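One chain of protein is taken out of this complex; the other chains stay put.
Up next is subunit A:
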Amino acid sequence: MYHKTLSYRVFNVINICFMIIIALLCIIPLVHVLAVSFSSKAAADANLVGLWPIDFTIESYKKTMSNPIFVHSIWVSIKRTVIGTGLTLLLAFLAAYPLSKEDSAFKGRNIYSWLFVFTMIFSGGLVPFYIVIQKIGLMDSFWVLVLPGAVNVYLTILLLNFFRGVPKEMEEAALIDGAGHFRVMFSIYLPVSLPAIATLALFSMVTQWNSWFDGLLYINNSKDYPLATFLQTVIIQRDMSSMSINPKEMELISTKTVKSAQIFIGALPILIVYPFLQKYFASGLVMGSVKE
């Protein structure tokens, strides 16, 4: 009934316009960067580019992709994303299964869960962590990007909440038939929790791809940086040394368009997995709010 009143109709029109503006504001900055990356040096340096490329060219992408340091950093990022996500999921899966059991079925569960949760609420801070990384010789190694964050307690909790929803009868039947818990875990829990695992995988991938501080902190040789750290030093700290543009090239291409191309390439994997993320993340969040 209220739909037909004049005041609601006026509100509705204003609301729709407002929503369009807000929604566009969320992607306009990205569109601008994309436009700059495809524009010519002259147009970009003269600040003429708005939301559409001027004098369309792919020169900046050619330049970016011919920089061996940049290409190598993409490779490091892909490697850390694949290995890091795999390890995180494996550990979360292994830990979530026993932690999802009732206290009566698994004595000691409480001690373990407190140890896990305690790491979420207290930490030694940056400096002791840094010293530990140094002492165990992880500095400057690829593994420093993957190992320290391998256990993700938050994702583990999401997964164990999901496990609690799995019907107990299947498990009991299997246990009576003589299956061990490893068997139950891999042949019953793994198949039914694939959607949940896919959700966690997407989240973990985004985290891995976006991580930059560990690279900056623990890797001294900028040639081994993951892409996010590379972008941080080149674009935020304006350290042009690894951009490998020589003075002659400077006349032909602008650092502005090259930076824009690099930013866009850095965001691209997220944009590609985004449709999947969007589909899953609401259910992922709901998983987290399941109560006992």
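Points worth noting:
In the analysis below, a residue touches a chain if its C-beta (ideal position, glycine included) is under 8 Å from a C-beta of that chain, and two chains touch if they have at least 3 such contacts; residues count from 1.
Definition applied: contacts and distances are computed from a predicted model.
A chain of this complex does not appear here, and its UniProt-recorded name among "Cytochrome c-type biogenesis protein", "3-isopropylmalate dehydratase", "Oxalate:formate antiporter" or "Protein lplB" is "Protein lplB".
Here one chain is not drawn; of A:Pro29, A:Pro167 or A:Pro191, the residue touching it is A:Pro29.
Listed here are the subunit A residues that touch the chain not shown: 1-3, 5, 7-8, 11-12, 15-16, 18-20, 22-27, 29-30, 32-33, 36, 47, 50, 91, 94-95, 97-99, 101, 106-109, 112-113, 115-117, 119, 121-132, 134, 136, 147-151, 156-157, 160-161, 180-182, 185, 206, 209-213, 217, 228, 231-232, 235-236, 256, 259-260, 263, 266-267, 270, 274, 277-278, 281-282, 285-286, 289, 291-292.
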